[in-house]
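All protein chains of the complex are present and in place, except for one that has been dropped.
Labels run A, B and C following the written order; every chain starts at residue 1.
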Amino acid sequence: MSDNHHHQSFWTKYIWSTDHKVIGIQYAITSLLWLLIGFGLMAIMRYQLAYPGTPVPFIGNFLGEGGILPAEMYNSLGAMHGTIMIFLGVVPLAFGAFGNYFVPLQIGAVDMAFPKLNAASYWTYFLGSVIMVTGFFVPGGAANSGWTSYPPLATTATMGQTVWLWGMVMLITSSLLGSVNILVTVIQLRAEGMTWMKLPIFVWTQFITAFLLLLAFPPLEAAAVLQLMDRIIDTSFFMPTGLVVSGEVLPNAGGGSPLLWQHLFWFLAHPEVYVLILPAFGIVTEVIANNTRKPIKGYKSLVYAMIFLGFMSFIVWAHHMYLTGMGTTIGAFFQTTTMIISIPSVVILTALLLSLWGGSIRFNTPMLFALGFLPMFGIGGLTGLPLGLAAADIYLHDTYYVIGHFHYVVAPGTIFALFAGIYYWFPKITGKRTNETLGKLHFFTSFVCMNGVFMPMFITGLAGVSRRLWDGGESYAHAAGVFQLNEFMSIFAWLLGVSQLFFIANMIISLRSKKTGEINPWNATTVDWTDTSSPPLGHGNFETVPTIYRGPYEYSVPGAKSDYLPQSNKG
Amino acid sequence: MSPEEVKHHIKTYIIVFVALMFLTVVTVAISYLDIGVVPGIALGLFVASIKASLVACYFMHLIDERTTIYWTLIATAISFLILIFLPIGAMLAQARVY
Amino acid sequence: MLEILRKLGFPTVSASTQGPEIDNIISLVHWLMLILFVGWGIYFIYTLIRFRASRQPKADYQGVKNHYSTYAEVGVALVEVALLIGFAFPIWASRVNDVPNSLDSIQIRVVGQQFAWNIHYPGPDNIFGATKVELVDEAENPIGLDRSDANAKDDVFTINQLHIPVDRPINILLSTKDVIHNFKLPEFRVSQDAISGMEIPVWFKATMTSQEFLETTKGTARDGMGFEIACAQLCGLGHYRMKGYLTVHDDIGYQQWMSEQQEYLLEELSDDEDDWGDDEW
Partner (left out) sequence: MEIPFNVKERPDTGLYNGKLGVWFFLASEVMLFGGLFSAYIFLRNGVEYWPHGTDYLDVPLATLNTLFLISSSVTMVMSWASLKLNDFKKFKLYCGVTLLFALAFLVVKYFEYSAKFAHDPPYLPSTNNFLGIYFTMTGLHVLHILGGMLVIGYYFGPGSKMWNTEPERFTNRIEIVGLYWHFVDLVWIFLFPVLYLL
C-alpha cells in the first residue's frame, strides 16, 4: 500500500484527486449545495405565488422595482430551479456521487476504470454548473423559457438562454464521461466471482442509468448545438417562416420546425426522468434488504424490470407532446408504450413491498426514508397514469397536476431515497455515526411538509390551473376556488426548508463527533461494508481484493450462525 | 496476434482500401444517374452502408470482436434506429395540418 | 369518483360534448389509482406493524410464498388495456378525425400572439380573407388581414373575445404569430398547442350557453365570471395574463351578435373612406 504513505499535499489529495472516493465526495458536496440553491430559488417563487405582486421580504430589493418579483425573473427562477434541481443537483448526487463512491466498492474494484477521466468528468460538471448560473448575471437575466427551452420562445429569449445552452453542453459532456467510466468499471473490474446475477441491485441501477445517459444525452447535445446556431448565427432549424414577434417580422430564412426541438428534447428528457429514479430504486433496495434482514423478493424480476424500463424509456418520449397536434396512430402508439412502461415500475414497487413481508424491520433513519419513498413514489407514479392517457391529458397537460406528479417522484421520491443513502452510507464514508434523533426529526418533518406542498397541487391541477404562472393563476376565473391553496403550499415549502436544518445540523454534529471504530454498523452483506475499513483506504480500497461467493442479500439464511452472510464469505 | 496473422490482416486492409475507393467512385456515379429522388437516395445510402460496414468490420475489427462489444453496439443500434425513425414518426404524428 | 374529484376542485360543469367522455376516463383511471394505492397502503401499514423488529426478532428467509401480487400486476395491466382500447383511443380518434368541415360547422381562426388571442371570423360568406405578414400592424391589424381581398370584406376580427353559438360544431383553426401558445378552455375540456408555423384544427360543441353557465356558478368562488380562454403554454413574461373571454350564445343571440359586427364593419369601412384628415381637425 505504498500509495497511502506517499506524502500528498492537500491540493493533490482533495482537489485534483483521481481517487473515486474523493471525486464522489466532491460530487456530493457540490450537488448538495446546488440542491440548496435550487430550493432557495423555489422559495422566492413560492412567495410570489402565495402573495402575487407584493414585495418579497428581505431580498426584494435585489429582485425588482419595489421589491416585487418581475414576471421575467419569475420565469428565470422557474427555468433555473428545474435545471439546477435536475442537472446540477439530483443527477450528480445520485449518479456522480453515489455511483462514483459505491459502485467500485460494491463490486470489489480498486478504483474506477479511468481515474483521470473521472476527475475530468467532475471538473466539467463543475465548470458547466458555474456557466449555468452566470446566466443570472448577464443582461436580461438567466434562461427564462422553462427547463424545456421550447423554441421559438427560447430562440428569441435574452442572452441567458445562450449561457444555458453552453452550460448544457458542458453538463452533457460530463455525464458522458461519467457514464463511460461506470459502464467499463462494472463490466471490467468486478471482483472474482462477482457474476452479473450477484451484483447488488444498486450496481445494476447505476449500470442501467449509465446506459441511459450514454445513449439519450447526445441527441440533446445535438439539439443544443442546433439551438445555439439558431441563436448565434441566425439559422432557422427551429424557426418556421414568417414569424412576427412584437410587431417585427423575424429575419430568419425560415423552413424549420419547433417540433423538431421538442422531439429531440424529450428523446433525452424522458430517459432522463428514469435516470432520476433508477439510482433511487437502487439505494432503497439496499436499505430495505439491510433493514428487513431478509433477501429482496424477486431479485431477478427486479433486474429484468429495470432493464426493460431502461429500454422502454426510449420509446415513450412523445407522451409529453400529445397536444402538439398528434394523430391517432402515433397517439395510440405512445399511449400504449406509456402504459407498458408503467408495468415494470409496478413490478419494482411490488417486489420492494413484498420484501417487507416476513422481515424483522428496524426503523432507523435510512430505513424511514426508504419506507417513505415507497408510498410517495406510489403517488407520483400513479398520477402519471392519467397523464399517459392522451384523452385525460387534454385536460391535465401543463397544469399543476403535472407539477404534482413529477415532484412526488423526484422530491419525496428521489430526494428521500438520496437522504436514505446519505444516512445509510455516512458511517462508511466517515467512520462516524449520524444522530438518530435528529435524523428522525428530519424525516418526519420533511415527510409532512413534502405532502403539504405537493398534495394540494393535484387539487389546483384538477381545477385546471396552469403551471409557470407568475401570479399563480390569480387572474383566471377557474382558479378562483383553489387560489388560496397557494399560500398553504408556500408555507409548507418554507417549513420544508426549515426542516432541512435538522439535516444540516446532523451532518455538522456527526462530522465533528469521534470515530466509532465500527466497520459494519448495519451488519450488511455487500463488500463495500465487509471487506473494507470505514472510512475506506485511500487509493486501492481493499487490503486484499475480495472474492465473491454468494448473492448480495443473504440475510437470515436458515442454519447460518449470524443473521447475515457477507458476499465474500466462503463458508 | 501472431505476426503471420497481422500480415494476413494487412492484405485484407489493402483489399478493403481498394474496395472503398471503388465504391466512392460508384457513389458519385450514382448521383449522376437519373433514377429519381427516392431510388437515388436509397441506392446512395445502400452503397454508403456497404462502405461503412467495410470500415467497421475490417479497420475496426468488428468482424471478430467480443460479445460484450456486440451487445453494446446492438443497444446503440436500436436507440439509433429509434432516433432516425423519430422524424418519420413525427410526420405521422401530425394529425392534419392545413 | 367524479363527485370526489369535483369536491377537490375539478370543474363542476363540463360544457362540451366531449367533456363528459374525458371526465369519465379521468374518473375511471382515478378509481384504478385509488384502489391500487389503498390496497397496497393497507398491506404496507400492516406489514410495518406486523413485522417490526420488536415483534419479529428473526426474519423469515423465504418471505412471501403466494402469488397474489402477480395477479395484481396482471390485473393492473388488464385495466390499462381496457382504459386504452375502451376509452382513450376512441376519444382521441374522435378529437382528431371527426373535425367537421366548413359546411356543417362554424369555422373560426384563432391566432395566438404574445399576449393575446386574435379571433378571425370568415363572416357571412364563410370564406376567410387572405392574411399577409407584411400587413401586420400591432395596433391596427394584428393578424395582417388584407381588406382589399374580396373575401376579407365581411371578415370579423376581435381580440380576446370569442363568440360562438351553442349546440353547433365549432372548428377552431389554431395558429400563432410568434411563439408556441396553448388554447385552453378548461370548462370544455379543450386544449391544443398553437405551434409556430402550423395551423391545427381543434373542434368542440358547446352544450351550455354562458347564461346557463353563470347560473351554475352562483354562490361559488367564481360567481359572475364566465368562460375564459387560457394560455396553457409558457410564452414569455406575459404568459400569466394571456387571457381571452368566451361567450356562448343561443342561436339567435349569435346571429344578432354577428350582424352587429357586420354593422360595425360597414361603419368602419365608410369611416375609412372619409378618413381624410378627420383626425387632424
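Simple rule for what comes next: a residue touches a chain if its C-beta (ideal position, glycine included) is under 8 Å from a C-beta of that chain, and two chains touch if they have at least 3 such contacts.
Not measured: the values here are computed from a predicted model.
Student: Where does the absent chain make contact, in terms of the chains shown?
Tutor: Listed by label, the shown chains it touches are A, B.
Student: Consider the whole complex, including the chain that is not shown, and state which of A:Phe237, A:Tyr274 or A:Trp317 touches that chain.
Tutor: A:Phe237
Student: Can you tell me which of A:Leu215, A:Ile283 or A:Leu389 touches the chain that was removed from the display?
Tutor: A:Leu215
Student: Which of A:Met80, A:Val103 or A:Leu183 sits in contact with the chain that's absent?
Tutor: Answer from the full complex: A:Leu183 touches the omitted chain.
Student: Which chain A residues would touch the chain omitted from the figure, given the whole complex?
Tutor: For chain A, the residues touching the absent chain are 1, 3, 110-111, 113-115, 117, 176, 179-181, 183-184, 187-189, 214-223, 225-226, 229, 233-237, 252-253, 255-257, 260, 263-264, 267, 539-541.
Student: Go through chain B and note every residue touching the omitted chain.
Tutor: Residues of chain B in touch with the missing chain: 1, 3, 6-7, 9-10, 13-14, 16-17, 20-21, 24, 27-28, 30-31, 37, 40-41, 44-45, 47-48, 51-52, 55-56, 59-60, 66, 68-69, 72-73, 75-76, 79-80, 83-84, 86-88, 90-91.
To be clear about the criterion, only the chains that are shown with their structure count from here on.
Student: Quick one: report the Å distance separating chain A from chain B, using the average Cα coordinate of each chain.
Tutor: 37
Student: Could you please state the distance in Å, as a whole number, between where the Cα atoms of chain B are centred and where those of chain C are centred?
Tutor: 47
Student: Going by the touch rule set out above, which residues of chain B reach two or more other chains?
Tutor: Chain B, residues with two or more chain partners: 94-97.
Student: So which bits of chain C are touching at least two other chains?
Tutor: Correct list: 96, 198, 200.
Student: Going by the contact rule set out above, which residues of chain A touch chain C in the complex?
Tutor: My answer: residues 70-72, 75, 144-146, 150, 152-153, 156, 239-247, 249, 254, 256-259, 292-295, 297, 323-328, 331-332, 335-336, 339, 342-343, 346-347, 349-350, 353-363, 371, 374-375, 378-379, 382-383, 385-386, 389-392, 394-399, 458-460, 462-464, 466, 468-471, 473, 475-478, 480-482, 555-558, 563.
Student: Flag every residue of chain B that touches chain A in the complex, lowest number first.
Tutor: It is residues 68, 75-76, 78-79, 82-83, 86-87, 89-90, 92-97 of chain B that touch chain A.
Student: Considering the complex alone, what residue numbers of chain C touch chain A?
Tutor: 5, 8-11, 21-22, 25-26, 29-30, 32-33, 36-37, 40-41, 43-44, 47-48, 51-53, 56-64, 69, 72-73, 76-77, 80-81, 83-84, 87-89, 91-93, 95-97, 113-114, 133-134, 136-138, 144, 177-180, 182, 184, 186-187, 189-193, 195-198, 200, 220-222, 225-226, 228, 230-241, 243
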